[in-house]
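Below you'll find the structure I mean.
Of the protein chains in this complex, all but one are displayed in their positions.
By letter and in written order, the chains are A, B and C; residue numbering begins at 1 in each of them.
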Amino acid sequence: MDTYRVCLADTVAGGLVHHERFFEIAERSRSATLGRVRLPSDGPRHRGRRADGAGLVLRHGAARFHAPAFTDDLLVLRSEVLKHGPARSWWRTVITRGGTLICTVDVELVCVDIATGQPRLMPPSLADMIGRVARTAALRSPELTAT
Amino acid sequence: MDTYRVCLADTVAGGLVHHERFFEIAERSRSATLGRVRLPSDGPRHRGRRADGAGLVLRHGAARFHAPAFTDDLLVLRSEVLKHGPARSWWRTVITRGGTLICTVDVELVCVDIATGQPRLMPPSLADMIGRVARTAALRSPELTAT
Amino acid sequence: MDTYRVCLADTVAGGLVHHERFFEIAERSRSATLGRVRLPSDGPRHRGRRADGAGLVLRHGAARFHAPAFTDDLLVLRSEVLKHGPARSWWRTVITRGGTLICTVDVELVCVDIATGQPRLMPPSLADMIGRVARTAALRSPELTAT
Partner (left out) sequence: MDTYRVCLADTVAGGLVHHERFFEIAERSRSATLGRVRLPSDGPRHRGRRADGAGLVLRHGAARFHAPAFTDDLLVLRSEVLKHGPARSWWRTVITRGGTLICTVDVELVCVDIATGQPRLMPPSLADMIGRVARTAALRSPELTAT
């Protein structure tokens, strides 16, 4: 679980957080979630990138907006891996504020070689990290796991 | 049909356009599409807002990413209204580059009172504009209309 | 002092954080700094806005970029009020990473009525908050205060 303080730049005319920013906030949550299960054996990173050149990009993303959020709101972010395979993973991020559901973001991520953009299998250390997130979710919040 | 030149700020590490930016680009396309059917009778706007306080916000948004885009790419944007009702409308934006499909963005928009955030029926002039967009789409590109 | 974890959306092609994002990060730091000196007597906020309609907007902003930052970097943010008057304030935000200077952002903020955009004197509670920030800075880091 992570928190995020909404800043003015997240909002648009009318005062509410812009829908596109929830995709950014969800990505921040997925990244923090992966960071928590990273092991030394998952290898070094250089300038924010993996040494093996693998990266995760969206093939599909969908968000449902339940209630608006505003500047200074403290959002609570929780990301789970719903399902995962050798090259793809499916994530859900639930964003709440004081117990009120604000937004859910579902994404399908595919592994690519960042230099060429070509799809590739996940390197074992990355697949392991995603597997660890998936198992944590299964233990903690069964209602969110894939059926 | 509108075009959009990708700028550096649209990209992220790795070089490709960030997925959240496609939601912004799609919104830009919807806005330009509505602008083309705006009539003098649709009423004045002040500081970017309608005088009647009505606005359109996303209830749901989904994007499918088919191929990456990069800085300086010239994207072609085409937005259509798939379906519309008294308070809601469903739009599809198709983003291509030189005939290559890059991304499709589908959104459900609901009409709200911007000051309070409460849902409301669309004012007639806004419903008329969306109806005009829907009829144009039906004439020009039947393959994109709702079934 | 606040921290900020760089996310992928902050970066651009080439991997480094985009210069415009440092203005957003600096605003986040100023907002958090003001939040720490807010008293109950400073009045309620509704949907991220002050009840009296006053807001702070930039008249001038300048940033100097000393070293690049990358995804996952943990940035340390420190904002100070260098000078302040009845309608304006001058702030400096220093952004570092592990003791390395990344960026400094200087801004001049003016108080406006958000509904009309017209300049106005700061309401007393807002002037008091900024005065409290200025005094804190004078105690903690004299090298940053205006001369």
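Note that a residue touches a chain if its C-beta (ideal position, glycine included) is under 8 Å from a C-beta of that chain, and two chains touch if they have at least 3 such contacts.
Only a predicted model underlies this, so the values are computations on that prediction, with no experimental measurement involved.
K.L.:
Which displayed chains does the hidden chain touch?
P.N.:
Computed over the complete complex, the missing chain touches A, B, C.
K.L.:
Have a look at C:Leu39, C:Leu58, C:Leu101 or C:Leu121 and name the one touching the chain we're not showing.
P.N.:
That would be C:Leu58, which touches the missing chain.
K.L.:
Taking the full complex into account, what residues of chain B touch the chain not shown?
P.N.:
Touch with the absent chain occurs at residues 5-9, 11, 15-16, 24, 27-28, 31-32, 35, 45, 47-49, 70-73.
K.L.:
Just the residue numbers, please: which parts of chain A touch the chain that's not shown?
P.N.:
Output for chain A: 8-9, 11-16, 18, 20, 70-71.
K.L.:
Tell me, which residues in chain C touch the chain that this view leaves out?
P.N.:
13-14, 16, 19-21, 23-24, 27, 48-49, 55, 57-65, 68, 114, 117
Just so we're on the same page, only the chains that are shown with their structure count from here on.
K.L.:
Measuring centre to centre with CA averages, how many angstrom lie between chain A and chain B?
P.N.:
Between these chains, centre-to-centre, one finds 25 Å.
K.L.:
Roughly how far is chain A from chain C, centre to centre by C-alpha average, rounded to an integer in Å?
P.N.:
For chain A versus chain C, the centre distance works out to 28 Å.
K.L.:
Can you list every residue of chain C that touches 2 or more other chains, as numbers and ranges?
P.N.:
8-9, 11, 15-16, 70-71, in rising order.
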